[in-house]
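Complex shown without one protein chain; remaining protein chains in place.
This part shows chain A:
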Amino acid sequence: MHVVYPAIVSALLFSIGVYGVLARRNTILVLMSVELMLNAVNLNLVVFDVWLRDRLHGGQVLTLFVIVIAAAEIGLGLAIVLALYRNRQTVDLDHLRALAEPSPPGVTATSDATPGTDPAIPGTALAHATSGDETAPSAAGPERTSGRREDS
């Protein structure tokens, strides 16, 4: 077996994973692409273990470890995605650009009614500065989920 063939297959799989991570919008699809990249690495490890005839079987043992770590990673990642879905009602990466908790509607109404009352406090200035970014996704959020509920 030429070592080039598995190495090329693994390089192509890794590039496909890179494309998926960069181009996909749904968080679960991004997780799938990460799995593809991990599998490409696994294929490389196995073929180099077979090629170099490692007496400690480092490549294949490391492949097993990577598989276990990938399982742990996918469990934790899905738990985080589900927590995210509970809080924001969306898993689209493009809509997840706020770093703070979305403030309840009463608070935003009062802070919008009196903008710049206390510019010395950095928190209010920051909230005012990011409110322009935050209105678009938070306005799109309930509309999207209502559309989804109607679909299902």
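The rule is short, and it goes like this: a contact is a pair of C-beta atoms (placed from the backbone, for glycine too) under 8 Å apart; a residue touches a chain by one contact, two chains touch by 3 or more; residues count from 1.
To be clear about the criterion, contacts and distances are computed from a predicted model.
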{"item": "Listed names \"ATP phosphoribosyltransferase\", \"NADH-quinone oxidoreductase subunit J\", \"Iron ABC transporter permease\" or \"2-isopropylmalate synthase\", with the criterion being the UniProt name of the chain not displayed", "value": "\"NADH-quinone oxidoreductase subunit J\""}
{"item": "Positions on chain A contacted by the hidden chain, ascending", "value": "1-9, 11-20, 22-26, 28-29, 31-33, 35-36, 39, 42-43, 46-47, 49-53, 56-57, 60-61, 63-65, 67-76, 78-83, 85-86, 91-94, 148-149, 151-152"}
